[in-house]
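All protein chains of the complex are present and in place, except for one that has been dropped.
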Amino acid sequence: MKLTIGVIGAGRIGQLHIDYLRKHPNIRIKWVSDINCDKLADWIEQQGIENSTKDHHDILNDPEVDAVIICSPTDTHVDIIKAACEKGKHIFCEKPISLTLSESLEAVKCVEEAGVKLQMGFNRRFDRNFSTLQKALKDRTLGEIQSLRITSRDPAPPPIEYVKHSGGLFMDMSIHDFDMARYLMQSEVVEVYAKGAALVNPDLKEINDIDTAIVTLTFENGALCVIENCRRSVYGYDQRIEVLGDKGSISAGNENTNTLTFAYADGIKQDNPPFFFLERYKKAYEIEMNAFIESIINDENVSCSIIDGLKAQEIAEKCKESLIKGMPVKINS
Amino acid sequence: MKLTIGVIGAGRIGQLHIDYLRKHPNIRIKWVSDINCDKLADWIEQQGIENSTKDHHDILNDPEVDAVIICSPTDTHVDIIKAACEKGKHIFCEKPISLTLSESLEAVKCVEEAGVKLQMGFNRRFDRNFSTLQKALKDRTLGEIQSLRITSRDPAPPPIEYVKHSGGLFMDMSIHDFDMARYLMQSEVVEVYAKGAALVNPDLKEINDIDTAIVTLTFENGALCVIENCRRSVYGYDQRIEVLGDKGSISAGNENTNTLTFAYADGIKQDNPPFFFLERYKKAYEIEMNAFIESIINDENVSCSIIDGLKAQEIAEKCKESLIKGMPVKINS
Amino acid sequence: MKLTIGVIGAGRIGQLHIDYLRKHPNIRIKWVSDINCDKLADWIEQQGIENSTKDHHDILNDPEVDAVIICSPTDTHVDIIKAACEKGKHIFCEKPISLTLSESLEAVKCVEEAGVKLQMGFNRRFDRNFSTLQKALKDRTLGEIQSLRITSRDPAPPPIEYVKHSGGLFMDMSIHDFDMARYLMQSEVVEVYAKGAALVNPDLKEINDIDTAIVTLTFENGALCVIENCRRSVYGYDQRIEVLGDKGSISAGNENTNTLTFAYADGIKQDNPPFFFLERYKKAYEIEMNAFIESIINDENVSCSIIDGLKAQEIAEKCKESLIKGMPVKINS
Partner (left out) sequence: MKLTIGVIGAGRIGQLHIDYLRKHPNIRIKWVSDINCDKLADWIEQQGIENSTKDHHDILNDPEVDAVIICSPTDTHVDIIKAACEKGKHIFCEKPISLTLSESLEAVKCVEEAGVKLQMGFNRRFDRNFSTLQKALKDRTLGEIQSLRITSRDPAPPPIEYVKHSGGLFMDMSIHDFDMARYLMQSEVVEVYAKGAALVNPDLKEINDIDTAIVTLTFENGALCVIENCRRSVYGYDQRIEVLGDKGSISAGNENTNTLTFAYADGIKQDNPPFFFLERYKKAYEIEMNAFIESIINDENVSCSIIDGLKAQEIAEKCKESLIKGMPVKINS
């Protein structure tokens, strides 16, 4: 069975998905929409994509289209989800759903009523290390879990203009870690405490944002979790996880660029890790997209639902509240 | 120059110090005191220690004695410190000073007035990894620090009878980590938030104690710190540290028992780490004791003062308060 | 520019190349030939390959075909190379060229006269670790080289029927390591000494083959090299290299399946490495094939020539001679 799809938004992440989708034997990319599609004309042609448009409604109005891949800016997500639901299209949507819980709840309602599939773009669930770790925890390899640590650091802070519209550290960056914590723990978060500061770039204080954070989560099952975030680690992208339980611990180390060790008179050296998420998660993005395709073809549940998107967003919002109040905040699950 | 010393308390830790001191070329162990010194008679003779007593005052009254090593139970520390100050003896004291800040402040006052040297037994400062890390940070190898993580896990929880009189997780176990945080950061803690639970042994709830904790510290210099504690890690004693700063990160891994890797058909294996603190910190204890001896012989400042003991104790107390209140607590420095 | 190609031989390795080539934007796979092409009909259709045949001459006779990928059994290589040269087709040929030097020399002559490009399938040159290592050595990162070690172990011995027609351990397995040694050292081998035995499967003695070998190579530049081979390492495929030179050493570790570490009460564990060459070198095969395509499109030298194939084969032959004679054997370069 071959799916006909349209990609909405052809920026960095949209192009990444297209690069995989165009080689997929079960996929026909019939459409791409982007406000800059004129500038991208050459690139679109090279990809062999049949049609391009500035208006994603052209895609949604095409009865041949089975599914859409939403890679446009966050503030467009909910409207596109609603429109896609109306047309009965399946949806892959990059995170987060939106920047406000109420909007996201509307999207959830639409998706549930329309009965379409929606997979959230939490790509890290599909990383070879984290998915193996999740399986091990699900199989109760460690018995009961006492604590979980997620270390997540970007190589360099984004431009302040980007940060201004990003929803802040928790919504833009930590949201991946909130999803990861839920994914691994298979339990809901009942309390958050977020401590943070603008230690890398003090200018962030002026826009009420931070670049360094330590977040403590408490799960319904009693387990504790700490998330360490920083917008800058000059040695490269750093994504690690460690879990402690009754029977021991499992830790997922960062990925390497190669396995070489250089031993010199002045020390032992290795190359820096893969630069950023595009390099680190290339394969995870492919597995993620394939999972979406399979869930449609085989009519199965998506591996990461809009409810998962909503829960992660809620944690992000509560963290922001905790940071402002300087106190832990409960989540009613 | 040869120092004449007396050891007060010949339990596990007292015996460990004696084993090193008796081989030290500049040390004469003239006395040991212990309430069980009758039972220990054979062992004391084997060590070549000249005199033993049940009453540590016999040691303090001996004008030949230059210094005492206090390894008796915590609730005896302050009285012994006071008595030793009166007699002008230098003091090495195991952590913590006492279980209440007011008592410890009295001890501080005595020591300052007497002008004797007192070194606190924060042995981890002398670990080859952590002391090298501290030097690197002091040399500003990483520039400004954004965050620090200390992971500290015991192999197995102590008997509940011990726990009852231990002062609780923060005073008994985490206090080492509080000292380490101050030692590495060279800045004072201004706020603590402690989250914890009795996840390993739920019976601890009945005595208002916990066995798993995540503590967030905020330093005067703005840096954040997270301490992960657990009374049980079945794979062995686990003591690691990681620091993130402007110029990168430094992490101190756990120690190994050997460098062997076993590659079998069902996986790659290594032996568990050294079992507990006696094995892991054997060398650190020696360096620590040597530093104390050197500070007396050369009349230099001790490398870990009673003020350091007081500060760590204060953080422990505030953590307990934070845990009870469920809120962050400030420290006036 | 788009190349039209034909794949000769659709066994395990042929299928692997096809899987990459069919997704390549500059490649049209017009033909596949295989003596079993009837059985493969479904698979060939799925791949979208236009034509299939039992006779590779059909491919060579097609004037549209620019290049052929030779993945058929070794004893067919030379004839196909000759025929392809006659038709002026560019050639990618799996290793080894043939099982006898005289035959391979004929192939070399044909290729040189025809002026077609021929790239040998020494895939390991394109491994991310080994290619980075080679670049470092070429840049004289280590200054002069004293010694090189190549460890190369297969997970399990092949069936004895395969071994009988394989040309023996040196020609079938070690030949990759001989090429790697030349590739890294950028110098020619002037002497070999091969020691080996049938330690895994003593039945190999009856067919005059071995499964375990230690080969010492001496290079024209004076450097020494040792190659450790074994047909079986039950923990998985193991491919490592270490170089020692004036300024230090560089070692290339084996690849991992994931970055997880499992710490249990009975030891620390990791998963076994990727099973065999298809898993380990998947990406290297793609880079290799892409290099071939680029060399044709841009009319550049191939990155691994038929002379490289000849040299590696010669070393293999001399090793066999050394093993039989029980003495080192010179190579006249």
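Lettered A, B and C in written order, each chain numbered from 1.
Heads up, the rule we're going with is that contacts are C-beta pairs under 8 Å (C-beta built on N, C-alpha and C of every residue); 3 or more make two chains touch, one makes a residue touch a chain.
Since the structure is predicted, the reported quantities are computational estimates derived from the model, not experimental observations.
Engineer: So which of the visible chains would the left-out chain be touching?
Structural biologist: Visible chains that the missing one touches: A, B, C.
Engineer: Which of these, C:Thr212, C:Gln239 or C:Asn256, touches the one chain of the complex that we don't see?
Structural biologist: Only one listed residue reaches the unshown chain, and that is C:Thr212.
Engineer: From the listed residues A:Asn36, A:Asn61 or A:Asn272, report the one that touches the chain absent from this view.
Structural biologist: Going through A:Asn36, A:Asn61 or A:Asn272 one by one, A:Asn272 is the residue touching the chain not shown.
Engineer: Hey, which of B:Ala252, B:Met289, B:Leu310 or B:Leu323 is the one touching the hidden chain?
Structural biologist: Of the listed residues, the one touching the omitted chain is B:Ala252.
Engineer: Per the definition of touch given earlier, which of C:Ile18, C:Ala223, C:Ala284 or C:Leu310 contacts the omitted chain?
Structural biologist: C:Ala223
Engineer: Which listed residue, C:Thr76, C:Ser147, C:Ser187 or C:Asn258, touches the chain dropped from view?
Structural biologist: Result: among the candidates, C:Ser147 touches the missing chain.
Engineer: For chain A, which residues touch the unseen chain?
Structural biologist: 233-236, 263-272
Engineer: For chain B, which positions touch the chain that isn't shown here?
Structural biologist: Interface with the chain not displayed, on the chain B side: 23, 25, 46, 128-129, 132-133, 136, 141, 247-255, 257-265, 271.
Engineer: For chain C, which residues reach the chain that was dropped from this view?
Structural biologist: 144, 146-147, 149, 151, 153, 193, 195-197, 199-200, 212-214, 216, 218, 222-226, 228, 230, 232-235, 238, 244, 246-249, 326-328
In this text, only the chains that are shown with their structure count from here on.
Engineer: Nearest 5 degrees, what's the C-alpha rotation angle taking chain A to chain C?
Structural biologist: 180
Engineer: Taking all residue numbers at the chain B to chain C contact, is the shared part over half or under half, that is, same or different?
Structural biologist: same
Engineer: Please report how many Å separate the Cα centroid of chain A from that of chain B, as a whole number.
Structural biologist: Taking the average C-alpha coordinate of chain A and of chain B, the gap between them is 42 Å.
Engineer: CA centre of chain B versus CA centre of chain C: separation in Å?
Structural biologist: Chain centroid spacing, chain B to chain C, equals 58 Å.
Engineer: Going through chain C residue by residue, note those that touch at least 2 other chains and give them in order.
Structural biologist: 263-265, 271
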